[in-house]
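The complex appears here without one of its protein chains, the remainder shown in place.
Let's look at chain A:
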Amino acid sequence: MSSGTGNDVLGRGLRVLGKAIRAEPRLFVVSSLGSSLFGLLIVANSYVVGFLIGHVVAPAFAAHRVSAAGLALAVAALLGISGLRVASIFARRLGAGFMQFRLQARYRRAVTRRYLSLPPEWHQRHATGSLLSNAGSDVEAAFAPIAPLPFAVGTIVMLLGAMITLFATDWVLAMVGVALFPALFALNFFYSRRMSPRQIHAQRMRAKVATVAHESFDGALVVKTMGREADESRRFAVFVTELRDALVAVGRLRGVFDPLMESLPSVGTLAVLVLGTWRLQTGAVTVSEVISVAFLFTVLAFPVRAIGWVIGELPRSVAGWDRVQAVLSAEGDLRYGEGELPGDGPAELRFDRVGYRYAGGPPVLSEVSFTVPAGRTVALVGATGSGKSTIAALALRLVDPDSGNVSLDRVKLPDLSAAALAGASALVPQIPFVFDDTVRGNVSLDRPGIGDDDVWAALRLAQAERFTGGLPERLDTAVGERGTSLSGGQRQRLTLARALAGRPRLLVLDDATSAVDPRVEAAILGALRAAGTSLLVVAYRRASIALADEVVYLHQGRVVATGTHQELMATQEGYRELVTAYEKADK
């Protein structure tokens, strides 16, 4: 984020460009050659025009006689240059554009691959919004200078060509170039340096406006029910005004730069007229040479801007690149083993003296040991923050414990292959996640061996058959982004069906039926028990707890007691209080 010193950004920005060129050398060469040709043609065109006027037009005017050959030569030269220029434009722009698009595509793939392979723990540490912009606008920003880069390279070639021809023509006229070109560079450079902090500030204000709008629309219902629309609009307007001021500051600087950038070359043309007349008097140059050089300066101005575009984009590019690199270089991947899980049918889950803490935090779990016997149901009970969800995550190896072992049918989880692990166990999380896909796609996830019959069976088991049957296109109904067309309870049942469709040997429910009506919840749990899979349930509701064969009572990351619900009710004071709190609240 930090822009550092200007030179630093320039250096690092150039290094990003270097990496981009090394990644797509062919396209870079093609576009730079095209661009260089374009630049040289601009120089050549000026000389051709000057030559034609001096050697074809002026003599014809003087002699009142046209040389057909001369005119033919003129037309051929101008059209030839024009044709070459079209070719050079195609090479430059297509080359630069394709290079930029390919780089964006490549890095978008790389970034999202990291998202898919980094563990959930890493995801938790990063805000959704910033991860989205890492793959979106940051990748775009990192390669934004690529589009004008070949143009800038061609411009440098053009300026070199221009200087050489200027010196070849006349050293005095060349002096105009000697004075003008560095001035153009300097102007561009200072502009970019002064502009980048203003741009960054404006960008920050943009983000702020977006954040406020996002939050306000998120809470639209509260705003409405409390009648605070006017106050919210006032709060928003403050940031809008700040953004406006930031953008106007950008505009003021541009107001200085743009007109100067346009006028400087014209000053060059005028200088050439004065000096050229003097040099004509001394006989050092010809009329056509003066015209050529004057013409040259008028057409140089526009390409020189390309250099400014590249420099101007560098700070944004570096910031984007850094954020992309942060994702690409992130560590902490889980390594999977090669092992398969032998046998089929319900599997036994065993926690053996498991400890876990988040980086830098206090221990979340210590010395946790318990077993879910094959085909049995175990409930995890404990107050908020006792570590229930962490246990659920450990059971599926979404994270690895700091100490101790988690095993499935006596195979340690890290020894299992990713496929074996995903095939054997399934988690239904607290907050349901629904893919922007059809009902079928959401349940089957295109896993092999899950046909429509299996999908329906899973929906039936999850008590979702009735509402799915009522959907306009049944299994083919698209549920929309994040399942917006479904209610909370329907989303939970859909994700439950997804877990069941894979016929897992161990099913972990992390408070997964909270948005479902009590009656429906009871039906679901009954059906699951009957299905005979091993079941680990994180639960608050007493009905869910009572269904379990065994209860593991947790307090502050430790297993306090294990036993049946009745046993714990009888022996554990804390447990009794926790579970009966609902009845207490009724009084």
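Please note the rule applied: contacts are C-beta pairs under 8 Å (C-beta built on N, C-alpha and C of every residue); 3 or more make two chains touch, one makes a residue touch a chain; residues count from 1.
We adopt the following convention: contacts and distances are computed from a predicted model.
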| field | Name of the absent chain as recorded in UniProt (options "Spore germination protein", "ABC transporter ATP-binding protein", "L-arabinose transport system permease protein AraQ" or "Inner membrane protein YohK") | value | "ABC transporter ATP-binding protein"
| note | The listed residue (A:15, A:252, A:353 or A:410) that touches the chain absent from the view is A:252
| Looking at A:81, A:163, A:187 or A:200, which makes contact with the chain not pictured? | A:81
